[in-house]
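All protein chains but one are shown in place.
The block that comes next holds subunit A.
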């Protein structure tokens, strides 16, 4: 198991810049999720750690050793890709044996058999061992490719959107399995995904990547409740955080173009400098609530019924705002409602830079 560190990594492909000044620290035994949109540089980061690409600048450390000159084989990592990359024409068993069999570090046959059987048992693919890989379903293939990673007992597991190609039910099941597997093995995992639900539910720590830069690293809880900037706020969470332009005036949030006011309890913390300065107020939909005596009036624009809850889109003037309310709330489209927010949960962002005021200091 290993501790991984990236220091000031930059990577360019021709004149396209994939990563700029990336710093990353993944502790031993941690389940680290790298979250970002397509093209944010997640896969490149993974490939740099795996040794499939060389950084244009910066250093990669595994257990404190600079691995710049190490090839993929020496780094002793395991990589699971979205497209499974099983070796065709071989059975599942042969695929699982593959990493154990190269002549240079061939293990004794008994040991190979033991490890393969153990991996198969862990992933519940024992009954498939003698099947050809092209006769497997997507979920089974992905299990085999995870199996091929775990037989070797690598120092780090790198997973590049391993669940993206699977259907929803299976994705959920494997998500839990992977997390359990990681805890069981106590291994360092670096998991790359564009799916914020995967990131929140699996990660010990989440790194949000945007345009080749790490925007924020933290526990899922921190990322969710205390996003560093408006990008993280709008990217993480479904539905995303509401972002409303406005100002603080005398301890009240005054929405600038929308023309409504809400109480703001953090006023004491907010210094005089914040008073009157253009801000963006961020509030999670679940912290917006409907109440008959609440200060702001809105119309219900849309209702999404999710069973356990309803997601309302409220219309105030030209702007819309999402609110998550209990399923029993009885509302109709175009109905006039009054809403308020939980003033403790409001996050303030600087209008110009988009950075949260809590993080700016």
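Just so we're on the same page, a residue touches a chain if its C-beta (ideal position, glycine included) is under 8 Å from a C-beta of that chain, and two chains touch if they have at least 3 such contacts; residues count from 1.
Note that contacts and distances are computed from a predicted model.
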item	value
Undisplayed chain, where the name is taken from the UniProt record, one of "Acetyl-CoA acetyltransferase", "CheY-like chemotaxis protein", "Branched-chain amino acid transport system permease protein" or "Carbohydrate ABC transporter membrane protein 1 (CUT1 family)"	"Carbohydrate ABC transporter membrane protein 1 (CUT1 family)"
Residue among A:60, A:79, A:163 or A:296 that touches the chain left out of view	A:79
Identified contact with the non-displayed chain, of A:42, A:93 or A:148	A:148
Residue among A:35, A:50 or A:323 that touches the chain left out of view	A:50
Contact footprint on subunit A, counting only the chain that is left out	50, 52, 71-73, 76-79, 81, 83, 85, 87-89, 98-99, 101-105, 132, 148, 152
